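One structure, as structure tokens, below. Some questions next.
Note that this complex is displayed minus one protein chain, with the remaining chains in position.
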Amino acid sequence: MADPRFFKVAGPFTVAEIAKRVGAEIAGAAAADLELHDVAPLETATERELSFLDNRRYLDRFRATRAGAVIVNAKLAPEAPKGATLLITPQPYRAYALAAQAFYPEPPPKPGIAPTAVIDPSATLGEGCAVEHNAVIGPGVVIGKRCAIGANTVLGASVVLGDDVRVGANATLSHSIIGSRVRIYTGVRIGQDGFGFAPDPDAPVKVPQLGRVIVGDDVEIGANTTIDRGAGPDTIIGPGTMIDNLVQIGHNVQIGRGCVLVSQVGISGSTRLGDYVMIGGQGGLTGHLTIGDGAKIGAQAGVMRDVEKGEAVLGSPAMPIREFHYLTAYIRRLATKHRGE
Amino acid sequence: MADPRFFKVAGPFTVAEIAKRVGAEIAGAAAADLELHDVAPLETATERELSFLDNRRYLDRFRATRAGAVIVNAKLAPEAPKGATLLITPQPYRAYALAAQAFYPEPPPKPGIAPTAVIDPSATLGEGCAVEHNAVIGPGVVIGKRCAIGANTVLGASVVLGDDVRVGANATLSHSIIGSRVRIYTGVRIGQDGFGFAPDPDAPVKVPQLGRVIVGDDVEIGANTTIDRGAGPDTIIGPGTMIDNLVQIGHNVQIGRGCVLVSQVGISGSTRLGDYVMIGGQGGLTGHLTIGDGAKIGAQAGVMRDVEKGEAVLGSPAMPIREFHYLTAYIRRLATKHRGE
Partner (left out) sequence: MADPRFFKVAGPFTVAEIAKRVGAEIAGAAAADLELHDVAPLETATERELSFLDNRRYLDRFRATRAGAVIVNAKLAPEAPKGATLLITPQPYRAYALAAQAFYPEPPPKPGIAPTAVIDPSATLGEGCAVEHNAVIGPGVVIGKRCAIGANTVLGASVVLGDDVRVGANATLSHSIIGSRVRIYTGVRIGQDGFGFAPDPDAPVKVPQLGRVIVGDDVEIGANTTIDRGAGPDTIIGPGTMIDNLVQIGHNVQIGRGCVLVSQVGISGSTRLGDYVMIGGQGGLTGHLTIGDGAKIGAQAGVMRDVEKGEAVLGSPAMPIREFHYLTAYIRRLATKHRGE
């Protein structure tokens, strides 16, 4: 059970209610009326709790679980212990996510403006917004409905937020237009100058950065991530894209819909990503590249050339993932043989 | 045209005024009196706007542009469309930067202390400073003229800033002496303890970090970058050095003049960089190294040894860039051949 100091559990829900909510069929012991009071891992769940199996690695735990009900796919269902009610679905992890959302619904922002918040008179806020202590909201800012602005966060002049946006504490936004249902975590920096200057023997000449950051709906931006505004064109993050912590996105970068950027990724200026691109942790892309839809860029890859639609690359410099694995194995074999001589 | 919510355009300027300002000669249609109202990319610029060509890749766009005037070098000038007035210079990007600065001059700080700022009575501020909401300025801090201190930023005891320094929102400085015309972006951390401790079977013994961070004139430090203070010697950033976002600089590091550190670079303790060193994104340097003037360290390079003056290195472990490219190509050829057999 989640620590009640930090999380408040809802429910109980019957198996039938959960099945409907997550789109699963009831099987196994099939106690549709059984009341479930919480979610829990297979190994600790009791008969009052709901668990799930998504990874064959945990099959033993599934066989021995005492959970009242378990979400599982049809293929692994026969391995269930006798007493367990099963919720059958082809996507157990997704179904678990929906069930956990039912037990632990995110509390909506508690509307109200903290007395210590500083809001410029020319800013406008939609109904139901929560502005926490010491937040600073600049002139001309436009905030939609039911947004939450964290403590000590700063929204610079004319920033626009859609509806249901949540900005964590100690974040900074400027020169940016943010969609709806976007989550911006603590310490994020959006809209500052890109790294643009013209070389000069005396001193670099700063190039004014005249674009914005445009963030689509349903985007998440992880803690301490930085997104620079465009130099002239805009920096664009497509809808539904998930960005982890400590990621760097340079000026003029364009990211499509539904991409996933794992932590510490860096994307240099003017590079364009299609839709549903995935980049593993610490992956780096140089500037002015084009990355096709659905490309998969491995962890720590160093991408210096365009990547085709659907291509998977790895290594630094990045190459097709099969070539990378072949090459790595080949070299090790060669060296081992040579050493043996 | 830049979004007027975020940027205010100056001008108009005649071609002659711009030519003088950026040090270019007028040619082509040569309409010195033509009034220019804005800067714009080649493909969208109108006859009222100024554009530039710096990269042969965009030559087609140059040939077809409707821009009233274009900054270009002498070699590519003959490709201009008939109606265009040309501004000829050997450094078009630098000239564009200066022109864009004319159209979009950075607004000076608006002098004044926000009522919610907390300034210790023993701190001194030069004339014309702007201190934004909730900034906290500690005892003994000395700030020069025309500085801007962002909202929710904290300057610890005795920090010194020169003139015309801009510190973004939500930044933290301590134990540091900052030159003039320095820009410190949002979320930067300067002057905290270096990562110094003596190993011990029981628990590491913390080594007091007794140095400072000294930042020269005209330095830029990108968002969420961290610079630790020295352990005894100081950590030093030379004048004109440009540091991007999320860079880590360890204790006792010394960086020369005019260096460029791209985002997510990490430099370990006591390493010394000469002047005009460039380090690509995610490059890493171990401690106690000496990097010569003008060295170029590629993106994601892992430098474990000294680098000579002017040397270019790449790879992890880093090697001369020619060797890296040769080696990479050689191995791929070898493996391909082997696979073919």
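Should a chain be cited, it is by its letter among A and B, assigned in written order, with residues numbered from 1 in that chain.
In this section, a contact is a pair of C-beta atoms (placed from the backbone, for glycine too) under 8 Å apart; a residue touches a chain by one contact, two chains touch by 3 or more.
Keep in mind that this is a model prediction, so the values were computed, not measured.
Among B:17, B:193, B:293 or B:306, the one in contact with the hidden chain is B:193.
Looking at A:169, A:198 or A:304, the residue that reaches the missing chain in the full complex is A:169. Think of the hidden chain as still there; on chain B it touches residues 116, 118, 134, 136, 140, 152, 154, 156-158, 170-172, 174-175, 187, 189, 192-193, 195, 197-200, 203-208, 210-212, 224, 226, 228, 232-233, 246, 248, 250, 264, 266, 268, 282, 284, 286, 300, 302, 304, 316-317, 319, 323, 326-327, 330-331. By the touch rule set out above, chain A reaches the unshown chain at residues 2-3, 5-7, 39-41, 91, 93-94, 96-98, 100-101, 103-104, 106, 114, 116, 132-134, 150-152, 168-170, 185-187, 218, 222-224, 240, 242, 244-246, 258, 260, 262-264, 280-282, 299-300, 315-316, 328, 331-332, 334-335, 338-339.
Here, only the chains that are shown with their structure count from here on.
The distance from the centre of chain A to the centre of chain B, with each centre set as the mean of the Cα atoms, comes to 29 Å.
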